[in-house]
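Up next is chain A:
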Amino acid sequence: MKRRNALVFFLTLTFLAIGLMSAVAQTVNVYSIWPENWARPMFEEFEKATGIKVNFVRFSSGEALARVIAEKGNPRIDVLFGGPVETFAAGIAEGVFEPYKPPVFDKLEPRFRQKDGYWVAIADDPLCFMTNNQFLKENKLQPPSSWEDLLNPAYKNMIQMADARTSGTAVTRIFSILEVNGRNEDKAFAYMKKLRPNVQLYTKSGGGGTLPVGLGQAGAGIFFIVDALDTKAKGYDVAISFPREGIGSAAEAIALIKGAKNPGLGKKLIDWATSAEMQKYFAKYKINFLPANPDVTPEASLAAVLKNAKLFPIDADYAGANRERIVNRWVAEILNP
Partner candidate 1 sequence: MTAVEVRVEKISKRYSHAVKGDVFAARDVSLKVEPGEFLTLLGPSGCGKTTTLRMIAGFEKPDSGSIHIGSEDVTFLSANKRNIGFVFQNYALFPHLSVFENIAYGLEVRGRTKAEIRREVGEVIELVGLTGFDRQFPAQMSGGEQQRVALARAIVIRPQVLLLDEPLSNLDAKLRIQMREEIFQLQRRLSITTIYVTHDQEEAMAVSDRICIMNQGELIQEGSAEDLYYRPRNPFVAQFIGRVNMVEAQVLSMSRERLSVEVFGTRLSINRGALNPTIGGHVTLVLRPESVDIERSEGSGSSATGRVVSKTFLGEKIEYILECSDQRLKVMSIDRGWGSGPGKGEVVALTFFEDTIAALEDPKP
Partner candidate 2 sequence: MFMHDDPLLNLRRGGGGRAWIRKDPALTASVSILWALIGLFILFPLVSLLAGVFFVKGRFTVENLLEILSTRHQLIAFWNSLWLAFLVGTIGTILGFLFAFTACRTRVPSWLVSVIDGVVLLPLISPPFTTAIGMIFSFGARGLITYHVLGIKGATVYGLWSTLFSEVLTYFPIAYLALKPMLNGIDSNIERMALSLGAGRLRVFRTVTLPLCIPGLANSFLLLFAASLADFATPLILAGNAFPVLPTQAYLQITGMFDIRGGAVISFALLVPSLLVFFLQRYWVSRRVYVTITGKGAGQLAFDSVSAPVAWLLGALCLFVTFTIFYLYALLLFGSMVKALGANNAFTLNHYKVIFTEGAKAIRDTLIIAAFSMPLGGLYGVLVGYLTAKKSFPGRLSMEIASMLNYALPGTIVGIAYLMAFNAPPIELAGTALIIVALYVFRYGATGIRTTVATLSQIDRSIEEASESLGASSSFTFRKITMPLIAPAFFSSLSVVFIRSMTAISATIFLVSINWTLITVRILENITELSLGPAAAFSVFIVVVVFAVMGVINAAMRRFKSPGAAR
């Protein structure tokens, strides 16, 4: 029957196509939590340096972890690239990573590596407040310098921040608030409840609120410094500030997937990313991460912005252990009041 033959033909073609794609020599498969604008240049440099092609898809941290866990039985990727450490910490519990210590492992600060080598940091990313200057002017406000400043009624319905279910930014933010309140959960949640009326939208991705703030659709937001500075660099009229009580800084990590099909290539990528080889390009591509590798100095303007900020690292183990519970509580008590 002609119809059936056609069907078989198409199916065969499809399978061949897929087969061909994965048969291309020297390709490493990666989920990147970093947005494409930053991941792509890094991967291109990697290919230039090693000849290995990077085949990647971008997901926000929650989605990426969900996929990796879902694919546990038959991993489709070799490396999980970028994203805040508490995402990786949660992943360890699910048994999806393979421990691997790249050459620079011992050189790194303890907070930039998981003691057994399940993940290694490639960057450091502090949170910050970002506000729209027009908005500040109209409301006769100074850029917020305290967590309490955000409770000002002038901010009603004008703040955008990330949704804890999908974004690592949000989780870092929540754990920052916890840290500032001495890990007293009830105090922290009381603050977040008070803040709720001022929140216009919880965005799916961490940087989702930057454009609205840049445009003035929202007045303020809490973002990673990379996203905030990127917005400023695009020409939007925004101000960056830090709370005096302190704000968290999350390490961005990389990890080898357990059962990866190309572990050798994956390890090469990890070696490269954790070394100065990759991190020296942060400045070149105007990616405002702080390098995790001590051999790379932070770019001057970035250092200037962070000069007087009170930053503390997010405790990866504490965050990893309590992530699910805290996020669930957040969904129940804060997301929908």
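The candidates came about this way: all candidates are chains of the complex that A comes from, given by their letters.
Going forward, a contact is a pair of C-beta atoms (placed from the backbone, for glycine too) under 8 Å apart; a residue touches a chain by one contact, two chains touch by 3 or more; residues count from 1.
In this text the structure is predicted, and so the values were computed from the model without any measurement.
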Subject >> Complex partner of chain A (touching, any copy) among 1 or 2 >> reply: 2
Original post:
Okay, in this complex, where on chain A does candidate 2 touch?
Top reply: 1, 3-4, 6-7, 10-11, 14-15, 17-18, 21-22, 29-31, 35-37, 40, 55-60, 62-63, 65-67, 69-71, 73-74, 76-77, 156-158, 163, 165-166, 199-205, 207-208, 210-212, 214-219, 234-236, 324, 327, 331-332, 335-336
